[in-house]
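Removed: one protein chain of the complex. Kept in place: all other protein chains.
Labels run A and B following the written order; every chain starts at residue 1.
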Amino acid sequence: MSQGHNEKILLAHGSGGKLTHCLLKELIFPAFSNPILEKAEDAAILDLKGKTAFTTDSFVVQPIFFPGGDIGKLAVCGTVNDLAMMGAKPLYLTAACIVEEGLEISVLERIIRSMAKAAQEAGVKIVGGDLKVVEKNACDKIFINTTGLGSIPKKVNISGGNARPGDIVIINGFIGEHAAAIMSARQDYKLKTSIKSDCASLNHLIAELLTKSNNIHVMRDPTRGGVATTLNEIAQQSNVEIQLEENQLPISDPVRGFCEILGIDPLYMANEGKVLIFVPEKDSRKVLSAMRKHPLGKKAQIIGKVFRSAAPRVLLRTSIGSTRIMDMLTGEQLPRIC
Amino acid sequence: MCLAIPVKVVKIKGTLAEVDMSGVKRQADIRFLENIKPGDYILLHAGFAIEKINKKEARETLKLLKDIYYD
Partner (left out) sequence: MKYIDEFREKSIVKNLASQISKFSGLQINLMEVCGTHTMAIFRSGIKQLLPQNINLISGPGCPVCVTSQSDIDSMLELASIKNLIIATFGDMLKVPGTKSSLEKIRSSGSDIRAVYSPLDALEIAKENKNKEVVFLAVGFETTAPIIASVVDDARRLKIKNFSVYCCHKLIPPAMAALLATREIKIHGFLCPGHVSSIIGTKAYQFIAKEFKIPCVISGFEPTDILETILMLLKQIAKNAASVEIQYKRAVRPEGNIPAQEMLKRVFLPCDADWRGLGIIPKSGLQLNPAYDKFDARLKFQIKPSKTTEPKNCLCGQVLRGVKTPVQCKLFAKACNPENPYGPCMVSSEGTCSAWYKYNR
């Protein structure tokens, strides 16, 4: 970039003048490269047909670069996934960035390029955005807000309220990887691991699964609060009981070890590349098999089942054969001494 | 008040050891233990090794649990 890689973001970069245009022309437009964006109008004009899924999300992760990803990749994948969970084909994203004065331009460049790569892999276009710069300490390096639009095919009806007794619960792989990677990267607890965030766009995997079964009832990504919290949400929405099998949960050895040392529970840890699928038993083998054939589903497992219930709840059948309640996460999970 | 986990000793430097649990590594202070070697397992509590796992006793406990407690 003409401003030099050692240069920093100034307040002027956000004021809409020459410096802003420089950033747009030299970094953002080439990175996100699409005709809608390059029109540089006040709003993007889109021609949408049929049911549309529309979502928004904000990303404030620290550290902004972590094993397996960064805040930019997370922003794109997270938004794409929100759309995909509704059975939508993700199409367009916007990205509004709030940047702290003094952030190195090279860091912003890295994040923008990462977003561009993630968007390309997901097959979506970033058609709008915004850049504001705030004074030092008014934000922590960079915050990103996104919106996303996707089109929902006519017959698709996926909702958290659609879980039915008899449904099988499937997850596409190891849980807790993202949260463990972030906690390791922050080094608050001085643990060295090779754990990487599972941050990934799941729309291609989900599109594949939708061709295998017309009967998928629920899809949701277990992000903040982990699998346990997300299942509680679905149990509430659908007014059902969900039983999880502790022995069936796919947890990698390093995440297991990480959790044992700190005394935290992988079922409450955030995931950024996982989807929980609820499907009637008759289609469950087909869906599981299709998942396992996909790179993002190799470790897919059936982890539970849905039952009728007077009150919505999530139960865990423990590894020794007892049953206990698995509540929503309350507050932060902190390492314990006891 | 007792969360302590068996972890494997990988390297030792003075009173500090690098310990490993399924690929997760941390430094542990081993000043309370004697004759610790790489390959030993210690109980890690709040960054310190509070005891060395007695492998023989562990084996014997398991044997007892598996054999004698069967009718």
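Keep in mind that, in the parts below, a residue touches a chain if its C-beta (ideal position, glycine included) is under 8 Å from a C-beta of that chain, and two chains touch if they have at least 3 such contacts.
The structure presented is a predicted model; accordingly, all values stated were derived computationally and were not measured.
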Chain not shown: contacting residue from A:I45, A:A310 or A:I325: A:I325
Among A:L37, A:L149, A:L262 or A:M291, the residue in touch with the chain that has been omitted: A:L262
Sites on chain B contacted by the missing partner chain, in the whole complex: 1-6, 8, 21-22, 29, 31-34, 41, 43, 45-48, 50-51, 53-55, 57-58, 60-62, 65-66, 69-71
Hidden partner interface residues of chain A, rising order: 188-191, 253, 256-257, 260-263, 318-325, 327, 330-331, 334-338
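Assume only the chains that are shown with their structure count from here on.
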Centroid distance [mean C-alpha coordinates] between chain B and chain A, Å: 37
Chain B residues within the chain A interface of the complex: 1-3, 5, 7, 21-27, 44-47
Contacting residues of chain A [partner chain B, same complex]: 190-195, 253-254, 256-258, 260-261, 263, 336-338
